[in-house]
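In this view, the complex is presented without one of its protein chains, the others remaining in place.
Note that the chains are named A and B in the order they appear, and that numbering of residues resets to 1 at the start of each chain.
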Amino acid sequence: MIQIVRNFFIALRQIAVGDKKYYAWVGFLSFLIILGASAYIGQLNRGLIITAMRDQVSWGFYISNFTFLVGVAAAAVLLVIPAYLYNFKPIKEIVLFGELLAISAISMCILFIMVDMGQPLRVWHILPVIGAMNFPASLLAWDVVVLNGYLAINSVIAFYVLYRLSIGKEYKMSVIGPLIILSIPWAVSIHTVTAFLYNGLPARPFWNASILAPRFLASAFCSGPAIMLILFQIIRKLSEVEIENKAIFKIAELIAYAMGINLFLLGAEVFKEFYSGSIHSDPIKYLYFGLHGHNNLVPWTWFASILNITAFFLFLFPKTRENFTTLNMACAFVITGVYIEKGMGLVIPGFIPDTLGEIYEYTPTMQEILITIGIWATGALLYTFLLKLAVPVYTGKLRFFSKAQMVTAGDIMSRRIITVSPDTSADEIAKLLVSRHLSKAAVIDQNNTFVGTVSEADIISLEVGQGADRKIADIMSAPAAPVKEDVKIQELGKILADRKVSSLFVVNKDNQPIGAVSGNDVLRALENIRQE
Amino acid sequence: MLKGAALGFAGLALPLDRANASFWEAFFQKHFREMNDAEIKKVISRLEKEYAEKYKKAITIGNEKPLPGVLYGYGLDLSRCIGCRRCVYGCVEENNQSLDPQIHWITVLRFKKGEKWVDLENAEKYYNPETVPQEDYFYMPVQCQQCENPPCVRACPTQATWKDPDGIVVIDYNWCIGCRYCMAACPYGARRFNWAAPTRPSEKINPNTHYLGNRPRYKGVVEKCTFCIQRTRHDPGRYPACVEACPVGARKFGNLLDPDSEMRYLIKHKRVFRLKEDLNTNPKFYYFFAYGN
Partner (left out) sequence: MKRSLVMCAAFLFICAFILHPSFAESAQQELPKKLFVTPPPFSEGIFPCSQCHAGMPVNRTPRKLEMMHQNIILKHMPGGWCFDCHNPDNRDTLRLANGKIIKFEESYNLCGQCHGTILREWKNGLHGKRTGYWNGEKQYYLCVSCHWPHDPPFKPIKPLPPPVSPSDIK
């Protein structure tokens, strides 16, 4: 029990302590959160009248953001499909970060719903048994069920994986495999149910269209992965987590297909509305051309469409897709385009014209915007904290140990190593060492057994121009023998000191290299144990 | 922004001073349909006390049950309505609607004769000429249609709104969470939301109320026409206030299940139509044109 408390404080310290950039970022987000919170207190005080929503347009900016974020949450997990169905290994490693994003996105969704409610303290009325949930008639009740279920699934998977990693063990696929499989249709369902929420209302002809659910999924598949692409680049820049470009480009390719489908569906919608030309096409007319002189959303709509089409082509062609400048531009375009199209571009036209023919043009007030920014900042902060915890656990830097455990080299090692065959040239090894920020490579034979080490020093000592010719056999050093994974860390410290090396490779019982351990890892582990 | 923050933090003080028993009773109050008569009585007496404190006058909250064998219907003679809005304000007085922010349960729409109107696209509601009726226009009031197949009841996630056996779609103002899904679902724009705390001076409060009807409402809940449930659910029951306010007798009300009622007569003898019938909401509001110009 005390263990858990101590581990909790270790985790807390991990989140609370960081470098200057970290403090600046957290401070900035906290400032935005405080702004949002104070605006929200004003809303609690006076009521939703501080927003621009009125009876004619009774849902607005909050629900727009909610709808967009449900898509992001769904897509975060849908990366799982290519990872497992196509067994695409580079993506497998990053599913965890997608799930953490899903957790943050769903949390933001819940916050947006809470701030949109007129009587937030009564939220318990929506629960079954203790409340009076109107299931299965009300689609909103369905949404509550699926969104919270999704949050639970992702939380269980993510925290189980992190917990297992943090105590130096692998996660059991038998435990989370079924949950991961379940999360795939569940991810589809959260966004389909959200679409049905709009779709099932015959009072609003703009929403009462079968195309809504497919469009939601298509646009979710664009915006969610695009956000993830940007986040992954940030993660791999700021930490030791390695995310291969291959993974990034594959995801970008998927975005291209999703955007293609999204644009096709948009075209289908545009045709039906403008060609049939009944009064039910008034909302889309309002979006693209204005209606009876009201045209607030017209520039936004065209802007979003142009962004989406441009992004489609940028993602489609490998040349622009695999160039990080154009790739990131395309991501920004997609995120902005879908945010507009699925946010305000979906919610507001449902109410214009209203059921009695009136047109009320809605523009969010400053307080609404502040509260919205505050919620986005909360989600960003949550994701930041989750990463601050997850990344070191993932890379092996953060470990929890109990006194009862006999800590071995295998528990504290980093699994990030480079293995090369003996006929690799020195130049190639040098390239690998640079790109992966490592100082040594392990040389293995055809049975994957450890043969020797090649370090930076070995390569640097070569004369210039000799790199291509020299084979490893000439330059590698044999003396730095690896340690077995079951060596206890107290002995490990001695070994490192005796051999006067900063790090050693760790091998399993078949003498195959499985990781590397440094003096730093030993010190950190000892510190963690000392804290208990 | 700083002012907002200061106001916000000051506002925090408000709920704290109501941290008395009444606050917790209100918080844990059960759904109306799950309470037995004794519990409802307790709730009503607590509410009456709260209203008495707030408005400094005695307010009675009734809980009249639906009358057996009754299904209310409403008739509106479009050949007679002159768009004078006395029904709108009669309703406001009877049903304790907020004056600021202004809430009207009834909306009167104006259409130009000869122009497309049934789809409501050309409806106007802000007309304000010197006198009505004007030569080239006709008028159509709209309020809650008390649908037999109400989309709002289906939409509500907490069952805060439901259809009673006498056809009236009611709202429990103490259960509504203010999500406004019902407002999105209503094809007739009949529901109103309390975007701020409703205000009505004490002398204008009608003290004869019904729990599901015209008792004073709260910030953040939805309200709408209830066919004057506090008047109509008696034997004998009074006409709704809008019926009595109309100076030209354009409004008709009665029991659809009574073959001798004026409602049945009008459905039998006049060409009636209902708004947006294609949506299959089965509304109880029958529009017709009697004889005349």
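The definition used in the following text is that a contact is a pair of C-beta atoms (placed from the backbone, for glycine too) under 8 Å apart; a residue touches a chain by one contact, two chains touch by 3 or more.
Just so we're clear, the structure is a prediction, and the values are computed from it rather than from any experiment.
Listed residues B:Asp37, B:Glu203 or B:Asp235: the one in touch with the omitted chain is B:Asp235. The omitted chain makes contact with just one of the residues B:Gln29, B:Thr107, B:Asn214 or B:Thr281: B:Thr107. Considering the full assembly, B:Glu244 is the residue among B:Glu50, B:Glu148 or B:Glu244 that touches the omitted chain. Remark: the omitted chain is touched by one listed residue; of A:Ala11, A:Val26 or A:Ile49 this is A:Ile49.
Interface with the hidden chain, as seen from subunit A, comprises residues 49, 54-57, 360. One chain is missing from the display, and on subunit B it is touched by residues 70, 75, 77, 82-86, 88-89, 101-102, 104, 107, 125-134, 195, 232, 235-239, 243-244, 246-249, 252-255, 258, 261-262, 265-266, 269-270, 290-291.
We adopt the following convention: only the chains that are shown with their structure count from here on.
Our note on geometry: subunit A versus subunit B, Cα centroid distance of 47 Å, whole angstroms. Partner subunit A is touched in their complex by these residues of subunit B: 1, 4-5, 7-9, 11-12, 14, 27, 31, 34, 101, 107, 109, 119-123, 125, 142, 151, 153-160, 175-181, 183-189, 191-197, 218-222, 279. Across the complex, subunit A meets subunit B through its residues 34-35, 37-42, 44-49, 51, 53-56, 58-59, 113, 116-123, 125-126, 131-134, 137-141, 144, 197, 201-204, 279, 282, 350-351, 353-358, 367, 370.
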